[in-house]
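I'd like to ask some things about the structure below.
For this view, one protein chain was removed and the others were kept in their places.
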Amino acid sequence: MKTIKIGIAGLGRLGLIHADNIYKMKHVELTAISNLDESVNKQVQEKYQVPYAYTTYEEMIENDELDAVCIVTPSGFHTSHIQLALEHDLHVFCEKPIGLEVEEIKQTCKVIDKSDKVFHLGFMRRYDQDYLYVKEMIDRGDIGDISIIRSYGIDPIAGLESFVNFAKKSPSGGIYLDMSVHDIDVIRWFTNSEVTKVWATGNNKVFPELNELNEVEMSTATMQLENNTTAFLVAGRTASHGYHVETEVIGTKGMVRIAATPDKNKVTVFNDQGVVRPTSQSFPERFREAYVDELKDFVRCIRGQTKPEVTAVDGLRSTEVAIACQRSLEKNKLVEIHYEG
Amino acid sequence: MKTIKIGIAGLGRLGLIHADNIYKMKHVELTAISNLDESVNKQVQEKYQVPYAYTTYEEMIENDELDAVCIVTPSGFHTSHIQLALEHDLHVFCEKPIGLEVEEIKQTCKVIDKSDKVFHLGFMRRYDQDYLYVKEMIDRGDIGDISIIRSYGIDPIAGLESFVNFAKKSPSGGIYLDMSVHDIDVIRWFTNSEVTKVWATGNNKVFPELNELNEVEMSTATMQLENNTTAFLVAGRTASHGYHVETEVIGTKGMVRIAATPDKNKVTVFNDQGVVRPTSQSFPERFREAYVDELKDFVRCIRGQTKPEVTAVDGLRSTEVAIACQRSLEKNKLVEIHYEG
Amino acid sequence: MKTIKIGIAGLGRLGLIHADNIYKMKHVELTAISNLDESVNKQVQEKYQVPYAYTTYEEMIENDELDAVCIVTPSGFHTSHIQLALEHDLHVFCEKPIGLEVEEIKQTCKVIDKSDKVFHLGFMRRYDQDYLYVKEMIDRGDIGDISIIRSYGIDPIAGLESFVNFAKKSPSGGIYLDMSVHDIDVIRWFTNSEVTKVWATGNNKVFPELNELNEVEMSTATMQLENNTTAFLVAGRTASHGYHVETEVIGTKGMVRIAATPDKNKVTVFNDQGVVRPTSQSFPERFREAYVDELKDFVRCIRGQTKPEVTAVDGLRSTEVAIACQRSLEKNKLVEIHYEG
Partner (left out) sequence: MKTIKIGIAGLGRLGLIHADNIYKMKHVELTAISNLDESVNKQVQEKYQVPYAYTTYEEMIENDELDAVCIVTPSGFHTSHIQLALEHDLHVFCEKPIGLEVEEIKQTCKVIDKSDKVFHLGFMRRYDQDYLYVKEMIDRGDIGDISIIRSYGIDPIAGLESFVNFAKKSPSGGIYLDMSVHDIDVIRWFTNSEVTKVWATGNNKVFPELNELNEVEMSTATMQLENNTTAFLVAGRTASHGYHVETEVIGTKGMVRIAATPDKNKVTVFNDQGVVRPTSQSFPERFREAYVDELKDFVRCIRGQTKPEVTAVDGLRSTEVAIACQRSLEKNKLVEIHYEG
């Protein structure tokens, strides 16, 4: 079996996870890395015996050995990095979001559309066994027509300080682009319908200083879909109990909840606090296997064994909805979304 | 200890529950009943040895032996029945809502205000041990400032047919007045803040015929409060698993859920379905003790031992919010609420 | 309806609970109390307007107004108090155990048998809604033939000190007679079969000083029944999370657990400990309603509306098994139990 050679761009927290997952795959080589910080590069190169290391993305994609790139650079670079890779005839795995600006994304979609290379977008929840189990229930009709979806993504408060530092340096695009795109994608995936109206709210009751950064620590978005489903999202950064990702689907035949409690494992502790279930503390912990499985799927796509589940248009739509949420939050008004053909 | 003599008006489903609870109280007598259906009256009179039975409310309140009335008549009669009772110097326990029209309620509030008799409104969740436990947590500061409240009230689908028949005969006032007032009251109680904006949505995916009755089987309402808390309500009539009443409070220090699963009891069944928790099937089952406790509190108020927890203004505010939700649903727009003095 | 007049003997922790429950029943009067401590008597008499108070049981049962007695005196007095009451033509409600010595109990059974008065034994779990729900499942055949039963009764460690003080003064009869009789009764009730062999173990890892008192803080008993069911009990006094009473039934068609977690209420807290369910802290809290319901049943029996669910023989059998467990623990051997006709 031919070895697929992958170069990774960006070695932040998530980039290191992807690097590790690529390295561990059989018949796959982590052939190159590109990242600004040379000391990180050196460590990664040694740990995984990576043949090539670069400080810029542009250098890396000139490497002729590469079959594919995995883009984990800051969101603002995604569209240009995708286009560059496709121009160099490389398969592309790109972390969400596909971009921060609608026009750029639309243009990138066209480039992707014309290319015969694989384009794979990092909506890892689509590879999570729990989400897949519910998607199958929905598709089988087990829960009937969907009336309401509720989806939460709340980061642990332990990570808030590092977020604030991060947000001071580079704009996150707002909490909806940064976090809710995952929930928005799940809503579209589960319902096969598009969001048409949103009303978003938020506040900074723990960290009022976030007001100055134009960020919110806790936010909601209520959405109406074409098929008259209502969706309610919570995105936040101040969960005291861990990393709370939860999705609920209320259908005409039943209701399901994914991760109603963000259990870390199957252990229950009975101590002086009561009956305690330990919780997941981070997205790498919660979605560890989903991150592995999405890259495995990317490699299967490269080998021509399957097609990507998520398309560039999925990335575009999620971004459009997230941007509408952000606008609604800022104006405290209902915002309608109009999609072009 | 002086025996308190109570007359009950209305012997529908909930009226019968109140009658039973009044009958079982020590030092309290179920002295009179008023209800249109004489055959029901006869049964109740025998079962509880009730001295007096009437077919009209007006007759009953002329009975000089009575100390108090318990009003469980259809919602449209509440305001006039309250006023009549107070004019006859009777203490009043009235089921929610206090009325269907804002102006009528306001006028009734004035009458209540002038009277020195006890007025007690049937928001039984305020007497439920689970809700009280969380109210105490909130007041102690255990969960910090409240950012988001979510509250569900979904009736079992088994009761839908009887609701449709009921709705054909007399208007329910819409799902928000009929069901959500409980959730609205909880939100106001937990936050000490008022709702200022609402957006409501709903659909009839199981029973499209409800469209003609101007009813919705499944609805949501998103609300913004003065203190910048966001509340999200679901009210529905099609739960396949039972009677789903659930409330969640997300605060700056933690999160609590009341009845995240509507467990019927402490039994877990492991069978060919998986691990199954049986569920409560109706409000009388779920709130059995709360219904007892609210009447006990009413009697304590009559005896001068305590003051009513809920005021007429609480009833007015919940109705105003419910009406705003209904208007938002009908227009599919954000609706602002302006309260007078 | 004739008022039933009840005298209560013993105003310890559980006696006070029974007194309160008797007082609150309609058409029932708490007519007399007998208790050594006159200051307690005075308080109870005032609180419940009790007509008569005595410092000895013997005086109380001479009161001709009484219809019945509720015996909550120390276990060692039960058999003589039962017999005295029946001789005075009084209905008897007696707390478990029926006695500490098999011969005394057998003799008491004969007296009970000859009397036409109601004899009601305080196995309150038979009136608990959760246990009743499972009993019905078993009787309906929902879980098939029973293979294994597991039943835990573990007191909170917070109560250990007061237990030690209590045990120093008067023998508890050992943990099996003191605590496991409830579990033994449940096993007999659920299976309709008798225990034939037991092996019991125990230790004092927290409070080694209990060794001197011939008590164990944590103990087990494995039992074989006539119908080849195996039962496993845990009785203990050192639960850090509260009052842990749990029963499991493994049948050929399924498995059920009653109170797998000893939830205090329906509240779930998400805080820096993880996902926490508060727990019941004491038997009065856990079995509050069962204590009410067993006395209501006693009154119904007195009125001739029903028959006692639990017989004196049930009390005898539970005691015989508990004594066998205690002997097995002391000898660390399998002990066989032989019942007489």
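Lettered A, B and C in written order, each chain numbered from 1.
Criterion: a contact is a pair of C-beta atoms (placed from the backbone, for glycine too) under 8 Å apart; a residue touches a chain by one contact, two chains touch by 3 or more.
Keep in mind the model is a prediction, meaning the values are calculated, not measured.
Novice: Touching the left-out chain: which of A:Thr55, A:Gln107, A:Asn228 or A:Thr268?
Specialist: Checking each option in A:Thr55, A:Gln107, A:Asn228 or A:Thr268, the one touching the absent chain turns out to be A:Thr268.
Novice: Just name the one of C:Thr55, C:Ser80, C:Ser147 or C:Ser193 that touches the chain not displayed here.
Specialist: From the options C:Thr55, C:Ser80, C:Ser147 or C:Ser193, the contact with the absent chain belongs to C:Ser147.
Novice: Could you tell me which of C:Gln224, C:Ser282 or C:Thr311 touches the chain that is not displayed?
Specialist: Only one of C:Gln224, C:Ser282 or C:Thr311 touches the chain omitted from view, namely C:Gln224.
Novice: Since one chain isn't shown, list which residues of chain C touch it in the complete complex.
Specialist: Chain C touches the missing chain through residues 144-145, 147-148, 150, 197, 199, 201-203, 205-206, 218, 220, 222, 224, 228-230, 232, 234, 236, 238-241, 244, 250, 252-255, 260, 332-334.
Novice: For the chain that got dropped from the picture, name the residues of chain B it touches.
Specialist: 239-242, 244, 261-264, 268-279
Novice: Provide the residue numbers of chain A that touch the chain removed from this figure.
Specialist: Residue positions of chain A that touch the missing chain: 1, 23-26, 49, 129-130, 133-134, 137, 142-143, 253-260, 263-272, 278.
The rule we apply is simple: only the chains that are shown with their structure count from here on.
Novice: Just the number, please: Cα centre separation of chain A and chain B in whole Å.
Specialist: 42
Novice: As a quick test, compute the distance in whole Å between the mean CA positions of chain B and chain C.
Specialist: 39
Novice: If you average the CA atoms of chain A and of chain C, how far apart do the two points sit, in angstrom?
Specialist: Computed from C-alpha means, the inter-chain centre distance equals 57 Å.
Novice: If I count partner chains per residue in chain C, which residues reach a count of at least 2?
Specialist: In chain C, 263, 268-272, 278 touch at least two other chains.
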